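Mind looking over this structure? Questions follow.
Coming up: chain A.
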Amino acid sequence: MIVLSYLAVGAIMLILIAFSKSHRTINAFTTLHTLVFLAIGLYALLNTTVPAFETGSEYFYVDHLSIYEGLIAALLFFFASVYANGYVESLIEAQELHRNNLKIFYLIFSALLTAATLAFFSDNLTLFWIFAELTTIFSAALVAILSAKENIDAAIKYIFIASGAMLFSFIGLTFLYTLSGEVLGSGSLNWTVLIENASLLSPKMMTASFVFLFIGFAAKSGIFPFHTWLPDAHSKAPSAVSAILSGVLLNIGMYGILRMYSIVRQTQAEHLISQFLMGFGLLTIAVAVLNMLWQNNLKMLIAFSSVEHMGVILLGIGIGTPLSLFWTLYYVLAHSLTKASLFFSAGILHRQYESNLIHDIRDIFSLQPVAGWGLIIGSFAIIGMPPFPIFSAKLFILLEAFGFSKPLVFAVLLLLVIASAAFARFLIEAFTRSSKEAGIEDSETPLLPYVVKRGMKFPLLSIIFIILALGVFFPEFLETLLNKIVYELGYL
Partner candidate 1 sequence: MNASFLLFTLLNTGFILLVSPFFMSLIKKVKAYVQGRKGPKLLQSYFDLRKLMQKEVVYSPNSSIIMRITPYLNLGALLLATLFVPVVFIPNAPAGIGNVIVFLYLLVIERFFTSLSGLDSGSAFGGMGSSRLMSLSAVIEPTMIIAFAALAYVLKTVNFHEMFAITAGSTIPESPTLSLISISLFIIIIVETGRIPVDNPATHLELTMINEAMILEQSGKNLALIELAHAIKQTILMAILINTLAPFGLATELTFTGIVISCFYFLVKASLLAGLIGLFESSIAKMRLFRLPGFYMMAFFFSALTILMEVFI
Partner candidate 2 sequence: MSLLEALVYGAIIALIFGTILPLLYRSKNTRKASFSLSFFSSILLLAFAGTVLYTGKEPTFPAFGFLPGLNFTMAADRLSAGFILLIAAVVPGVSIYSIEYVEHAKSEARKDIQTVLTNLFILAMLMVVLAGNMVGFLIFWEIMSLSSLMLVLHDYSSEENKKAGIFYFIMTSLSTAFLFMGFISLFRLTGSAEFGHLDYAASILTLPFLCLFIGFGIKAGLVPFHKWLPYAHPAAPSSVSALMSGVMLKVAIYGFLRFLLSVSAPEIWWGVLIIIGGSLSAILGVIYAFRESDIKKLLAYSSIENVGIIFTGIGLYLIFKLEGLEGLAMLSLVGASFHAFNHALFKSLLFLCAGSIVHATGTRSIEAFGGLIKRMPRTAALFLIGSVSIAGLPPANGFVSELMLFQAYFYSSALQDPLLKVLLIITLSVFALTSALVAALFVKLFGITFLALPRTKCAKEAIEVPQPMLSGEAIPAALCILSGLFSNRILALFGFDFGIPDMLVIGLLLVGVCGFVWLGVRNTGFSKTPRRSKETWGCGILAQHPTMEYSSIGFSEPLIAIFKKIYRPEISSTRTYSDTKECIFKDGTTKIHFPKFFEKHLYLPVAHTVNVISFQVSRMQNGKLGTYVFYVFIAVLTLMTFTRYFA
C-alpha cells in the first residue's frame, strides 16, 4: 500500500510538474511532493504494522530502517526544494541555468526523490540495485544541468565510476543468487529470505558476493578508492542538489552495505568482513581529511568532509555491535542534516562571490552575515563539537570501536583533528579577509551584497535549529525507532 502510494504520488507529481507553467507553481508542486512523501512516511511509521511485505509482491518490504531512511530523504528533499525556489531563480538570472531547462530540473528532481525512496523500500536486492542505478543517473543529470563544461565533466565521472562499479555489485548479486540457490533449492534475492536463512549460507561464497556488492555500494557512497567522483560532482552541482547528493544519495550506498552486512553478520564470514569494513573506513577517513587539509575550494572541502563521514559510518557498520549500529544510524541522520545546512550556506556564498575559492571570499560578515554564521555553526557541528548531535554519535561509535582495537580509535581521533584543523584553517583564512587588505583596487567596483531570495534562509535556519535541538535533547520516539531498527536487523 505504502509503496503504491509512493509510486502514485510520484507519478502524479511528475505529471503536474510537467503541465505547470510558472517557476513558482512548479516549485510549489515539488515541495508538495516532498511533503506528501514525508506524510506517507510518518503515516507508515505511526499507523501501520511494520515490518511487512508490500501488498502481495515479494519485491517491496517495509521495515523501520527503510521508513527511517525514507523520512530522512523526504525531509532533505523538502528543505532542498524550498531552498531551490530562490536558488534556481537566481541561477537563471545569472544565466547559469537555461529557463527551458527549469522544468527538466524539477522533473528529474522529483523523479530522483521517488527513485531514492523506492530504493529504500525494495526488498529484492536486484530491484534495489536498479533503483540505485536510476538515482545515479538522475542525480548525474541534475549535476550536468548547469551547462558548463566542468559540470558535464563531473557528471560523466560520476556516471562512469558509480555505474561501472555498480556492475560489479551486479556480479555480486549473481553470486548471492547462486549461493541462495544452493541452500534453498530455488535461488532468491529477497533480503527477507536471505536474512532468514543467513546462517546456512556458506561463508566463502558470502564473502565473495559481499566484496563485489561492496564495490558498487562503496562507489555509490564515496568510499575510498571509489570516492574520486564525489568531490567533483558535489562541488559542481547547484547547492540545492549538492545537499541532496550528500544527504540522501550517499545514504543509499550505505543502506545497501548495511543490509548486506546484517546478512553477513549471521554467517561465519562476519569477522573477516567487519575487519574489511573497518579497514576501508579508516582508509577513507584518512584520504578524505588529507585532501581537506589545504583545500581552497569551499564546496570541495564540504564534499571531502562527506567522504570522511562516510568513512566513519562505514566504521560504525563494521564494528557491528548493536550499540554501534544504533549510533551509526543516528550519525547518518545527523550528518545528512548538518551537511545540508553547510551546502545551503555555501550556496548563498557562491551566489555572492560567484566562486567557491577561499581568496574570493571577503567581508563576509558585512555581506552575508546569516550564511557566514550558518557556515561557522555548521562547521562546528560537522567536526563534532558539542552541543551538536555528531559529537555524541562519534563518541559512542569510537567507544564501541575501542573494544576492537585501540590503535584504530587513536588513529581516527588524530585524523579527525586534521579534519577540524582543515575547517578551522579555511574559515579563519576566508572569513577574516576584508576588501582592504585583500588588496582589491578601488578601480574595481566593490561587491554589492547579494539579495538572498525568499525561502533560502528558512531551510538553513530551521536545520540549524533542528541539529541544536537534537544535540541537547535526544527525543524518545527516535530512540525507540532506532532500537526497533537494531532489533529488526537481527542485532539483538
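The candidates came about this way: all candidates are chains of the complex that A comes from, given by their letters.
Note that in this section a residue touches a chain if its C-beta (ideal position, glycine included) is under 8 Å from a C-beta of that chain, and two chains touch if they have at least 3 such contacts; residues count from 1.
The shown structure was predicted, so the numbers you read here are calculated from the model rather than taken from an experiment.
Undergrad: Check 1 or 2 against chain A and report the one that touches it in the complex.
TA: For chain A, the touching partner among the candidates is 2.
Undergrad: Could you please specify the touching residues of chain A with respect to candidate 2 in the complex?
TA: Residues of chain A touching candidate 2: 153, 156-157, 160-161, 164-165, 168, 203-204, 207-208, 211, 214-215, 219, 225-226, 228-229, 231-232, 269, 272, 286-287, 290-291, 293-295, 326, 365, 380, 385-387, 391-392, 395, 398-399, 402-403, 406, 409-410, 413-414, 416-418, 420-421, 424-425, 428-429, 431-432, 434, 437, 472-474, 479.
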